[in-house]
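Once you've had a glance at the structure underneath, I'll fire off some questions.
Every protein chain of the complex appears in place save one, which is left out.
Our next item is subunit A:
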Amino acid sequence: MTTALKPKHQRLVLVVLALVVLIGAALLAIWGLRGQASYFYVPSDLVASPPETGKAVRLGGMVQEGSIKTLPDGVTVTFDVGDGKVTVPVRYTGITPDLFVEGSGVVADGRLAADGVFVADTLLAKHDENYMPRELQDMTDAQAKAVVAETE
C-alpha cells in the first residue's frame, strides 16, 4: 500500500473494528447469562432437575384449565402450573391477583415440599401480549370482526 488512508477513514475503520469487538464481547456475556438471568423456572426445568426440598425457587407457567380449587378454609388455593409438556401442582395461601385466572400465566415464589407440591409464598400474575376490549371477549372471531367492521 503506497497511498495512506485519510485520517477520517482510519477513524472509521478503527471505530467499526472496536464496535465489532464490543458486540462480540456483549454476545459472549449474554451467552454466559443464558439460563442464569431468567426470572423463573418453567415446570420442565423443575421436573428435569428438581431443586432440594425447601430451597427457594421461582416457578412460572400457565395455570391449567379446570385446575383451580379453593380449599375449605377459603384462602388456600391449589392449581396446576404447566408449560405444555409437564405440570406441577401448586398450593398458595393468600389473596390472589386480579389477573390470576385459568389459562393465564403465573409466577410463584416458593419451595418444593416433600410431597412434590410446590408451596408458593407470593403469587404474581403474568400478563400476556394480548390486549382485547371487554365487549369482544365472549365473541367468536367472526362476530368480533363484524363488530369492528361496523364501528369503522
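Assume a contact is a pair of C-beta atoms (placed from the backbone, for glycine too) under 8 Å apart; a residue touches a chain by one contact, two chains touch by 3 or more; residues count from 1.
Everything that follows uses one rule, which is that contacts and distances are computed from a predicted model.
Engineer: Going by UniProt, what is the name of the one chain that was not included in the view, given "ABC transporter permease", "Iron uptake protein A1", "Heme exporter protein C" or "Thiosulfohydrolase SoxB"?
Structural biologist: "Heme exporter protein C"
Engineer: One chain is left out of this view; which of A:L12, A:V75 or A:A113 touches it in the full complex?
Structural biologist: In the full complex, the listed residue that touches the missing chain is A:L12.
Engineer: May I ask which residue of A:A4, A:A114 or A:M132 touches the chain that does not appear here?
Structural biologist: Checking each option in A:A4, A:A114 or A:M132, the one touching the absent chain turns out to be A:M132.
Engineer: If the hidden chain were put back, which residues of subunit A would touch it?
Structural biologist: 8, 11-12, 15, 19, 22-23, 26, 30, 33-34, 37-42, 60, 97-99, 101, 104, 107, 122-137, 148
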